[in-house]
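Only one protein chain is missing; all other protein chains are in place.
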Amino acid sequence: MVSAGLSVEIGALRLPFPTLMGSGCYGTGAEFAPFADLSRVGAVVLKSLTRKPRLGNAMPRLVHTPAGMLNAIGLQNPGIDWYLEHEMVALAEAPCAMIGSVAGFAVDEYEEVCAKLAARPEIAAIELNISCPNVASEGETFACDPRLTAAVVRAARRVTRKPLIVKLSPNVTGIATIAQHAEAEGADALAVVNTVRGMAIDVDRWQPRLGNVAGGLSGPAIRPIAVLAVYEVARAVRVPIIGQGGIVSTADALEFFLAGASAIGIGTANFFDPRVPERIVAELSAYLAQRGLHDLHEIVGRANVGFASAEQYEGDAG
Amino acid sequence: MVSAGLSVEIGALRLPFPTLMGSGCYGTGAEFAPFADLSRVGAVVLKSLTRKPRLGNAMPRLVHTPAGMLNAIGLQNPGIDWYLEHEMVALAEAPCAMIGSVAGFAVDEYEEVCAKLAARPEIAAIELNISCPNVASEGETFACDPRLTAAVVRAARRVTRKPLIVKLSPNVTGIATIAQHAEAEGADALAVVNTVRGMAIDVDRWQPRLGNVAGGLSGPAIRPIAVLAVYEVARAVRVPIIGQGGIVSTADALEFFLAGASAIGIGTANFFDPRVPERIVAELSAYLAQRGLHDLHEIVGRANVGFASAEQYEGDAG
Amino acid sequence: MAIPPGGAAAAVALGIYDADARDVHLLFVVAGKRTRDLAGLREGETVALAGPLGNGFDLGGVPRDVAIVAGGVGIASVFLAAVALVRVGASVHLYYGARTAAMLVEHERFARAGCEVSLATEDGSAGERGYVTALLERARAPELILACGPTPMLRATAAIAQRMRVPAQLSLEETFACGVGGCWGCVVPIAQSSAQAPHFPPAENGVVHARICREGPVFLAQELRW
Partner (left out) sequence: MAIPPGGAAAAVALGIYDADARDVHLLFVVAGKRTRDLAGLREGETVALAGPLGNGFDLGGVPRDVAIVAGGVGIASVFLAAVALVRVGASVHLYYGARTAAMLVEHERFARAGCEVSLATEDGSAGERGYVTALLERARAPELILACGPTPMLRATAAIAQRMRVPAQLSLEETFACGVGGCWGCVVPIAQSSAQAPHFPPAENGVVHARICREGPVFLAQELRW
């Protein structure tokens, strides 16, 4: 069932709802199927895959923080080859689009994993996770450097015609520049943003709480950071943006659409209430009706009025 | 009254308590005097001063967010000359150390304001606010660039022998490198960190909530980000660190000390309970006694065990 | 009055609704988490209060004919002023508006205290249909106007007062952080010539920023430059 006015296009891929379940937060969808109606979800972004199997980081991998949480899973996954061999049957039967996610430690790793995913019809689109903060201990990911970003996107673009989403990091000074590099190399959409780097310390035991020391902060705590990132990226590129970071309600979702996102990602919210995505879709429909709008696109970027001019805040008084 | 084991040195300045009231959050101290005992506070960092008077940003300037708040004051201040002429008498009588804060838009502005503050005995130390996110609309502050950071610190160091604190920004990829540049140019201490850039959108009116569009996020929401920043900076420099960002309790304060901070800044917490600084000082004393410690320094950096080695999270399984 | 509940929430700003030598009465609308926590307090529980903070309505000069305009929760901040005015012999007319009848509270107390009361609701479920300021607009010019409510209501009141050439005292609402004048987060542009303007170097256009929590929350409409 499609709700009028909520569909969204990511490259050639048309999704009935603008709600994507964040990579790493939603398994393959099957884990959440007993608690959520996957036919009311735009797409599931699968857990990021690497060339070789990875057991991920030492435990603990999760810490709850004020209005958020830290995770340092470390890209646990069975590797692309094993995944393609064992997991695709289930994906083929999924009631919503499945988007593959690719992570790696070298440009050729992204290229190889992308090429393998691109060959599979069960995969509707590919997201490049160049921004996972949990595998580079000092936080330097591909998404922190415009040239590295460009290199990865170029390599991936060469091997697939599937819609290509590039997932950006908030742990940078100028996210708009990095977004432009990704767009210039052929990204069909940008996911904005991945988690913010952070850590927590156990003050009883005098040691970091996470096995990996540093982790990625998600949840409502980071929403203001993510909304600003979307706002800045939307001014710099023309491709659609998938806004994410701390969305738990329809009002939160609207912040992202108004900032310039065409779709949203929902991650952490699923952990405390798997009905959130479904509720947001229903409430977005109601919102459009109530405001007399026909399509969600009518509000995309509508609060994006630029920045206060330099003169305004000079405001010299003497 | 001095609590044994809690005093801290910032350059040649000895403070009886390791608690600094964050710049811009505590006025000149006088505003909070009816509600807090300033003799139980390490120091007040004054609102940042610029060369000329500034009326600051358009309203609204404040938004509450999950476990935090956004502010975009825009450095409202009467300018250094007027301030020195009218406000110093009150400062001279303050029951705790007063630390001047300097902001600016050019290296020579920092130099001029620093030189003027340095001449005044009422000012115990000087903090360089090179990281205010609310006056550069795209977020590029001096603290986002190692060379600009070095230039400002060098200029300030030339004109003052007072203890010099450099306040860093979390809105960067490699804060440790920037910290090293500040230290190399003669900073006596580093304040880590200023607010994280963010924004919020009014979904009823379809417009940014802040007059300045973007603002600085503070409060418990950013604590994991701030703790990691202190942890990273502590591994890179030898000067003392004043850790801040979301401290509301003694446990929060201990996270910062264990990460490597020698002192802490308390800002937003004062807004909902001005007794927080006093309570933390009392509880820190109790903590030391309970753990059989004589000095807070014994725990500084004790949870700073480095980062997980690359091998650990390779963890390849096949 | 700022009420900091436990946890990391910001304080709630509340006006004193009523007070005598022993008790302070607060009247508030449950609008979100913080007021819900407050409302959940049981008899005997304690809560920390800071205040009263800022100024109040200036009732000096014994005005004889006063209009009070209150919108929504704004009603909470004008009761003490109304009572004091009636007590010194003023004739007080309360114009009180809300979105709907259920949100019009406590106005009988104003009537009992000797005020004339006119009501408005946006949906017409009680009193006149429309904004409360429409009532004021048609009234005979009073000697003084006091107002408390949402900013659009206050702006409309200021415009009417200017047309009527009547002084108006407006109690402004804003998001606060420190509540004590320390953060400059709650300012309103005001003529530097105002007695309420804070100490600041001469501003080019004669306009500076006053802190609502410290120099206010009550300002003279004719001195605001918003």
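Letters are used for the chains, namely A, B and C, taken in the order the chains are written, and counting of residues starts over at 1 for each.
In this text, a residue touches a chain if its C-beta (ideal position, glycine included) is under 8 Å from a C-beta of that chain, and two chains touch if they have at least 3 such contacts.
All of these numbers come straight from a predicted model, not from anything done at the bench.
A.B. asks: Touching the hidden chain in the complete assembly: which of A:Gly5, A:Pro60, A:Pro146 or A:Gly186 does that?
C.D. replies: Result: among the candidates, A:Pro60 touches the missing chain.
A.B. asks: Touching the hidden chain in the complete assembly: which of A:His86, A:Arg147, A:Arg161 or A:His294 does that?
C.D. replies: A:His86
A.B. asks: Among A:Gly219, A:Gly260 or A:Gly301, single out the residue that touches the unshown chain.
C.D. replies: Of these options, the touching residue for the absent chain is A:Gly219.
A.B. asks: Given the full complex, what residues of chain A touch the hidden partner chain?
C.D. replies: These residues of chain A touch the chain that is not shown: 24-27, 31-32, 34-35, 47, 53, 55-56, 59-64, 67-69, 71, 73, 76, 78-79, 82, 86, 219-220, 248, 268-274.
Keep in mind that, in the parts below, only the chains that are shown with their structure count from here on.
A.B. asks: Most central chain by CA mean?
C.D. replies: Taking the mean of C-alpha atoms per chain, the most central one is B.
A.B. asks: Farthest chain from chain A, going by the mean of C-alpha atoms per chain?
C.D. replies: For chain A, the chain whose C-alpha mean is farthest off is C.
A.B. asks: If you average the CA atoms of chain A and of chain C, how far apart do the two points sit, in angstrom?
C.D. replies: The mean C-alpha positions of chain A and chain C differ by 45 Å.
A.B. asks: Express in whole angstrom the distance between the two chain centres, defined as the mean CA positions of chain B and chain C.
C.D. replies: 36
A.B. asks: Please compute the C-alpha centroid of chain A, do the same for chain B, then give the distance between them in whole Å.
C.D. replies: Each chain's C-alpha centroid was found; their separation is 32 Å.
A.B. asks: Hunt down the residues of chain A that sit against at least two other chains at once, touch-wise.
C.D. replies: Only 66, 316-318 qualify.
A.B. asks: Could you tell me which residues belong to chain C and also touch two or more other chains?
C.D. replies: In chain C, 8, 200-201, 203, 208 touch at least two other chains.
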